[in-house]
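For this view, one protein chain was removed and the others were kept in their places.
Chain nomenclature is as follows: A and B, assigned in order of appearance, with residue numbering initiated at 1 for each chain independently.
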Amino acid sequence: MSTSTEKEMWVSKLRKGWQKNLPIEKLLPDTQPAYVASWIYLFGVATLASLGMIIATGLWLSFEGAQWYHTSNVGHFANSMHFWSVQFFFVFMVVHLWGKFWMAAWRGRRMLTWITGAFAFVGSIATAFTGYLVQSNFDSQWISYEAKDGFNSVGIGSRFTVTNFGQMLLLHVAFLPVIIGLITLVHVLLVRAKGVVPPIDAFNKELGERK
Amino acid sequence: MGIFDHFMNLRAVYIHIGWFQISITNLIVIIGMLTLFGLALFLPFPGNKKKGQK
Partner (left out) sequence: MSDRRAELEAAHWGGRTRRYDLIKEGVVAVVIIAILVGALATLFGSPDEKQVTFKEWAVAAPADFYATSVQELAGSSGTAGYGAPYNKASDGINLGPLYLAKLLGVTHPVDTVNDFVITPLTTVSNAAPVADALKTWQASDAKSKATWATNYDNALTKVNQDQAKVPAGNYGPVPELAAGLLTMAQAGSLDGALLSQGNYFQTDNTKQTLFLGDGTYFNDKSTASNLQGSTWGMMNETGRYPGQAWLWLYSFWYQIPPFNNGDSHPFGANADAWIMVIMGVLSFSLILMPMIPIVNRLPYKIKIHRLVWKNYYQEENL
């Protein structure tokens, strides 16, 4: 235990900050506000579950190598699981986004939750894009041929070479999943820390107003 | 290989309206999303009896 005259350690600051903002009861609650009673609330967890499937099937594909699925029936099945997981991921994520917009879910100092969620959406599109580039089939050839013009036109092509299979593969399986994973983790922890946003008119009585 | 692999690898069918065109499959996906959104809003959610405050 440090005495009051000693400077507070970084680890202590981190622990106290963590305990204050995200105690275990908030991280793993066993209750939720009564207003969380709509099917729309399930699209967040559905998106996360789809992401889990994407990662699991992606790891399966990566273990066997980039060309495996072209010549193996099991590999083709793994690729198919990965493909449909991505389709579900985007469907659920977009419906989740629609729901959160119409609920104005950024209220009550939850702006960062919206921002991280939107970043995750845009980042997911970029990650999916690199995925399409590393299929090593006709679609990859065409997408890389077309996409190069967009990126070259704004100078991004000088570092980000969509026709460079090796670069795109490593971005897809390492760099971007880590980035998206971190953004998603922060997003989910923010939801836990801030709680689910209350209804728009929940405090009209307290405030004596009608919205 | 998927059971309907052959069917899925045939040429896609497109709906053309002026300069707009969309594949039937993409249209199904988008209509599906809108339907899911609508159902999520309108379908009753189970277990809404008043509970005591924690």
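Throughout what follows, contacts are C-beta pairs under 8 Å (C-beta built on N, C-alpha and C of every residue); 3 or more make two chains touch, one makes a residue touch a chain.
These figures come from a predicted structure and were not determined experimentally.
Residues of chain A that touch the chain left out of the display are 28-38, 40, 42, 45-46, 48-50, 52-53, 57, 69-70, 76-77, 79-85, 87-88, 90, 94, 99, 101-104, 106-111, 114-115, 118-119, 121-122, 125, 128, 132, 135-142, 144-146, 148-155, 157-159, 161, 163-167, 169, 194-195, 197-207, 209, 211. Residues of chain B in contact with the chain left out of this view: 1-5, 7-14, 19-26, 28-30, 41-42, 45, 47-48, 50-54.
One rule holds for everything that comes next: only the chains that are shown with their structure count from here on.
Considering their complex, residues 1-2, 29, 32-33, 36-37, 39-41, 43, 45, 47-48, 50-51, 54 of chain B touch chain A. The touching residues of chain A, counted against chain B in their complex, run 31, 34, 37-40, 42-43, 73, 76, 80, 87, 91, 94-95, 98-99.
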